[in-house]
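Below you'll find the structure, written out as structure tokens, and then a few comments.
All protein chains of the complex are present and in place, except for one that has been dropped.
What follows is chain A.
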Amino acid sequence: MDFSLTPDQQQIRDAIFKLCEPFDDDYWLKKDKAGGFPEDFYKAVADQGWLGIAMPESVGGAGLGITEAALMMQAISESGGGMSGASAVHLNIFGLNPVVVFGTEDQKTRMLPPLIRGEDKACFAVTEPDAGLNTTGLKTFAERKSDRYIVRGQKIWITTAQVASKMLLLARTTPYDELTKKTDGLSLFYTDFDRSKVEVREIPKMGRSAVDSNMLFFDGLEIPVENRIGAEGKGFQQILHGLNPERILIAAEAIGLGRAALRKASAYARERVVFGRPIGQNQGIQHPLAKCWAELEAANLMTFKAASLYDNGKECGAEANAAKYLAAEAAFHACETAILTHGGMGYAKEYHVERYMRESWIPRIAPVSMQLILSFIAEKVLGQPKSY
């Protein structure tokens, strides 16, 4: 067991930190206040070829694993970009994996290179108001009409739908009550975001205002049949394929955010002098910081264990879920501790930790709740009866 990064992996981390240098805390503070997609940051990432990190070399990617992708996303977040920086590119890193795995050669060459070059931005339209984690209960319907599908329905919590030019859409193609197997009947599409047929409403939210979250209302969106990925009715299985990598990336991003918060808190504790000595000399300040470090690094080990299992083609469901759970909680504690270490200043926006705190709620809630993760582990690892 060698826990150290390879020189290549270290180089990826270093290169991302350098790339992120111009996009410092003040940049993200401004974005948080004013909103608006971080286009210049996105362009820098795309121009340097990073969006293709986990895509096959045949379509212009780097062909690296989820381990490297996680390192990249963690470094973006850790640089101070937090979930704003990470979410701006997150979906383009691994979201299109179903196209890589299930797409035809024509689809791969048509869909992936423009995404890697940063010309297309994709959003991921899965969750619905009446079906969150219960994906097989999706209602948005894509009705087949000769060589195309016509989509009607709604989606919620669709990230970057304000700026996306493409969408990966999961929609029902067979009514639920006509199914013999309830996990069938959903199909996956990657298609143009035709705004004349899809109304997009942004959801005002607690944090990460630079990267939008939206409600989508589909009213007759037309999708040519050649934009369906894989077989009709097998969309759920295709989406499942990408869930573990998704959790691993989110976990890595959360740890990056927690480290950023801990870095700020540690610096402040060293510099802030009260009663004639730095507050960091008090164990009441030191110990919570040290505890955060321990929690973050433990979560990091689980995250990269899951990534390593995935890259070696092994089952990683329990580890990927545990990593997401541990990382989200550790990041949250780190942000909370960072604010408490700063005292009143922690509540002021210019010290950045309150922004981190608001963003740390995202990995706690998305893409799956802590409770469902615990139910999953209880069932799959500990052999308890299924509870949901």
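The rule is simple: a contact is a pair of C-beta atoms (placed from the backbone, for glycine too) under 8 Å apart; a residue touches a chain by one contact, two chains touch by 3 or more; residues count from 1.
Everything that follows uses one rule, which is that contacts and distances are computed from a predicted model.
S.K.: Can you tell which of "Protein-methionine-sulfoxide reductase catalytic subunit MsrP", "histidine kinase", "Electron transfer flavoprotein subunit beta" or "NADH-quinone oxidoreductase" UniProt lists for the chain that's not drawn?
M.R.: "Electron transfer flavoprotein subunit beta"
S.K.: For chain A, which residues touch the unseen chain?
M.R.: Residues in contact with the chain left out: 7-8, 11-12, 14-15, 18-19, 47-50, 52-53, 57, 62-63.
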